[in-house]
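Now for chain A:
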Amino acid sequence: MAVGLEHFLILSAILFSIGLYGALAKRNAIVILMSVELMLNAVNISLVAFWRYVAPALMTGQVFVIFVMVLAAAEVVVGLAIIISIYRSRETVDVEQIDLMKW
Partner candidate 1 sequence: METGIVIAFWVLAAVIVGAALAVVFFRNIFHAALFLVLCFFTIAGIFVILSADFLAGAQVLIYVGAIGVLIIFAIMLTRETKRGNPSGRLQLPALIVGLLFLITMVVVVVSTNWNVVAEIPEPTISSLAQALFSKENGFVLAFEIAAALLLAAIIGAIVLVREK
Partner candidate 2 sequence: MTILEQFQQWLLNYWPSWAAYLVPALIAFIIIVIIVLVMVLMFIYMERRIIGRFQIRLGPNRAGPFGILQPVADAIKVLIKEDIVPIRADRWVHYWAPIITFFPALMIFAVIPWGQGAIFADLNIGILYVVAISSVGAIGIFMAGWGSNNKFSLVAGMRTIAQMVSYEIPLVLSIGGVLIIAGSLSMMDIVEAQNVPFFLLQPLGFVIFFIAAASEINRSPFDLLEAESEIVTGYHTEYSGMKFALFFFAEYTHAFALSTIAATLFLGGWRFALLPGPIWFFIKVLLVFIVLLWMRSTLPRVRVDQLMGFAWKFLFPLALINLFITATEAIIWPGFPWWLLFLNFAIAALLIVLWSGLFPVPGEGVSFKRYGRGIAKGMALTFKHLFRHPITVQYPEQRLTPARRFRGYQLVWYEDQCNGCRACARACPVSIIDIETRKGEEKGLVVEKLEVDFGRCLFCGLCVEACPVQALFMSRDYEKASYRREALVMNKEQFIAAPDKRSAYAYPDLEDEMPPQTLLAPPKEGR
């Protein structure tokens, strides 16, 4: 059987829900960041699948994916900077222990 649009969209949905579970259920801040990256990649897959199957003449799908990649890179940079500076002062990256603003 041929591979159609639904296959890619279901793959994207599975990847997104795995990332969603990881972002909600994990304690290590870096694992949460990795799960957010999984979600962004899932969105990328579905965007490119839509571009290729629904509107291949219009390059907007690919342009959107480029911007998502740029934003994901910027977000990882700032997120990791925040995590490292939290680690420097609290000695932990466990989000269940970083729940007080003052100390």
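Assume contacts are C-beta pairs under 8 Å (C-beta built on N, C-alpha and C of every residue); 3 or more make two chains touch, one makes a residue touch a chain; residues count from 1.
Candidates were picked such that all candidates are chains of the complex that A comes from, given by their letters.
All values reported here derive from a predicted model rather than from experimental measurement.
A.B. asks: Which candidate touches chain A in this complex: 1 or 2?
C.D. replies: 1
A.B. asks: Mind pulling up the chain A residues that touch candidate 1 in the complex?
C.D. replies: 1-11, 13-22, 24-28, 30-31, 33-35, 37-38, 41, 44-45, 48-49, 51-60, 62-63, 65-67, 69-78, 80-85, 87, 92-96
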